[in-house]
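Here it is, the structure, as structure tokens.
The complex appears here minus one protein chain, its other protein chains still in place.
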Amino acid sequence: MNEDVLPAGRPARAGGWLHYLANPARFMRVAVPTLPWLSGAALLLCVAGIIWGYQFAPADWQQGDAARIMYVHVPAAWVAMAGYAALAVCSLFSLVWRHPLADIAAEEIGPVGAGFTALCLISGSLWGRPMWGAYWVWDARLTSVLILFFLYLGHIALIRAFDNKSHGYRAAAILALAGAVNLPIIVYSVQWWNTLHQGNTISFTGGSKIYITMLYPLLISTLGFYLAFIAMVVARICAAICERKTASALLAAAEERA
Amino acid sequence: MRPPKRRRLYLVLACGLCFSAAVALGLAAFSSSLTYFLSPRQLVAKPPPTGQSFRLGGIVQVGSVSTTLSGTTPTTHFAVTDGQAAVNVIYTGVLPDLFREGQGVVAIGSMGPGGVFVADEVLAKHGAAYMPKDVEQALKEAGKWNPKFGPPPAASTWNTMQVKAGS
Partner (left out) sequence: MNPWPFINGAYGAAVLFLAGAGWLSLARYRRARRRLAAVEKR
């Protein structure tokens, strides 16, 4: 990293890098050179994961080929939840520390996260029809993910609903933080209540209930989806910063002429 | 951290704590309606009135399935169990592909005469274990698992197991 472009005041304490990057100009200096690498890696891993899952992963003993839907459904679900967690963190930074970049990030995470949630719901219902015998059931897991989707939609609408942008940021941040209680409900719904949706396959503490030749494509495609999410959000944040700079430069030029 | 920021942080944390507690209490109170299906044990302990529609979930009992054809529509009798109680079910129609003995199912319908559950719809509830067919065969041949009698053994015993190619 070029030391000369970094001003004094580098993060001193742990977690300080979040505060450090919260300056839009500094964020741009780090993000713009990283973005091509990020997008390239995301593209590569997504293509590899999708082709591996669609064509080369073995069929499941019970579900047969339909289990291949896992390689897009599960990563989409994880990214949808991680995206909402990121939205909640941005909202916390927005409410408590009033970081301008946190507001921009929250505004740009919303639509991308909603897209991944929609993909999770669509692929899940296309999995449910051949396996369960129903596109949709109102069990706790499916309902809580649908609520996640509506939280995303509500956030997208609310953050853009005010003429005074800062009012929209405050209101949307409160909505995002309140909605974060839904995340543990999604994760544990399959344990707390009887659901038609199966339990969690991947476990960090015990062994994962998935054979290794099916685990690898799942991990590749998960990494690809995560990187794709990050790349899209970073590109959109950079675009939003540029759009704001353009608007204020045009405004300043207009005032000069007047 | 300057005082106003610290104050806002504590305010947000306090609101979050109160809100989470409210949601947790609400979920605990409505826990029974969040449950997608009743197990046979719950059904035996607290039977819903005859004719009221509800969902019954459990495992298809081994050796309980019998199908009769009238015309082209099959009628299937089977028992759903959770290991402690069993309920007889009758269903007319085509069952999902995954339906088999030892398979988790959710049946939607109501109690009919004679304590038989009359299902209008049967959904298959598959497990969380994913493995290729040859791994399942190898486990079966080694006598470590029979899918008819419950979920597979501890995942660490099979998720990296070596299998002969083409077996």
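Going by the order they are written in, the chains are A and B; count residues from 1 in each one.
Following the convention adopted for this analysis, a residue touches a chain if its C-beta (ideal position, glycine included) is under 8 Å from a C-beta of that chain, and two chains touch if they have at least 3 such contacts.
Keep in mind that this is a model prediction, so the values were computed, not measured.
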Original post:
Thinking of the complex as a whole, which visible chains are touched by the chain that is not shown?
Top reply: A
Original post:
Which listed residue, A:Ala22, A:Ile69, A:Ala140 or A:Leu218, touches the chain dropped from view?
Top reply: A:Ile69
Original post:
Residues of chain A in contact with the chain that isn't shown?
Top reply: 35, 39, 42-43, 46, 50, 54, 64-66, 68-69, 72-73, 76, 112, 115-116, 118-119, 122-123, 126-127, 129-130, 225, 228, 231-232, 235-236, 238-240, 242-243, 245-246, 249-250, 253
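Throughout what follows, only the chains that are shown with their structure count from here on.
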Subject >> Rounded Å distance between chain A and chain B, as computed from the means of their C-alpha atoms >> reply: 30
**OP:** Mind listing the chain A positions that touch chain B in their complex?
**Re:** 58-63, 67, 70, 92, 95-97, 130-134, 137-140, 177-178, 180-181, 185, 192-196, 198-201, 203, 206-215
Original post:
Along chain B, where are the residues that touch chain A in the complex?
Top reply: 5, 8-9, 12, 15-16, 19-20, 23, 27, 31, 34-39, 57, 96-98, 106, 121-133, 135-136, 147, 152, 154-156, 158-161
